[in-house]
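Take a look at the structure set out below.
Part of the complex only, each chain left as placed.
Just so it is clear, A and B label the chains in written order, and each chain counts residues from 1 on its own.
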């Protein structure tokens, strides 16, 4: 391929991005960041590149991250045994302090650093900062010592303030209540709540699977709320995919235009989802 | 090549554009538009795509167009004989009215329409609109009936107003003086004057040649003011390239960061110049 051909192909790719840039200009895109994309060096770097590019071409990316493995790792170093009931971490007060320390003090800052290195201006927050996320004990949690929480309400003022200054918010999924209690909240649900509160255009949930698969294990590119509910009923969708599906459905039922469960193992998964028609996972609509 | 590979290559190209997007964010780029890029259908469309993409990723493109062939064509249809002295159109009052009519009423609006079709919001102006360009008879022109002019001063207020509203200015190279006289001004020089008045980052001059060639007819990718002057002295650069060189030099001597004489026959020449290191012509620095 000659040099001119190569350049031509580059130009063509940039121009093919134009309709997507136009469509999402000025729109908020909430991204749940986790899985392989958060642990594998190449994918981490590519994720940060994607986020910074999105910001520069006029979108408002807002990142919510998880951090399960790192939390369990730190607990083990401290001689504590991570426990889960139905996939939810048992969070006694001491565990809560480890969760917060690892999420806000280690993972969050690592993501901010990556974004900064790619030329963006990341700002890390928890739900405590600027009173962003008011939490409460998860309904159903009977143990009054449990810090497993859910989102009671979102005050988006700090996000709006940061966006005026062209900063990229990076959020740890921690909530707080008026008494100062701290809550460990599922990051998918925090992302969904933020997408709703910010009237986001899209909620993108990065996973370590190809997307939602039908009973033949074939990827379903696009699916309506109704069909998803059928898939759940038939037991085809289940397990760890459930909170992601719930987060996605809850957002599209409350004003978010589309939710996507995408394959975070694909390099530049965000860009491919945003800038191409085929996308890299399953799109969920109301 | 598999689909995933193809997507990956696309993503890579977009990410390669990021440093350029960051470098030119919020910067003004004045573009002299003319030659093949203004007459060949494919190139016209690609030019408009490039301009709109530049706008969406945060640059402020300002377009100055010429229109020699179309003016001569209309003159001939009206039974007038186009005349040139040393490459400058002899512009008596009747010719002036044809020049203005064709530039402002036909070519300018065609460019605006192309930009609009690509998703931009073009606004066509002459130097009369908003009192943008104050002109005067070109120094040296003795004929008091001549409307061949030069730029006396630029009032950038209308450009600034339009840029706040995310409009793309498209400018016909016509000036006016306080008595309401109209002047036909070389478009390269108008582009250079605007670049200076707007403290532009770059002046891009589209031509129908590869760029500045050395005595072996090899493209010179980058050249300083001093070297250009040597090339002129040695007679290597001459003829129709001279006003472009002068426009380029005048701008870089007056605060414009770089000027480029680029090959408008290359598809997406603007994007390639802006978004790649090698560029597509000759870069001129102070």
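The definition used in the following text is that a residue touches a chain if its C-beta (ideal position, glycine included) is under 8 Å from a C-beta of that chain, and two chains touch if they have at least 3 such contacts.
Here the structure is a predicted model, which is why all the values come from computation and not from measurement.
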Given the 2 placed subunits, let me have the overall number of copies in this structure's complex.
-> 6
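Methods note: only the chains that are shown with their structure count from here on.
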Computed distance of Cα centres, chain B from chain A, in Å | 44
Footprint of chain B on chain A - complex, ascending = 3-4, 7-19, 21-22, 25, 46, 49-50, 52-53, 56-58, 118-119, 266-268, 271-272, 275-276, 278, 280
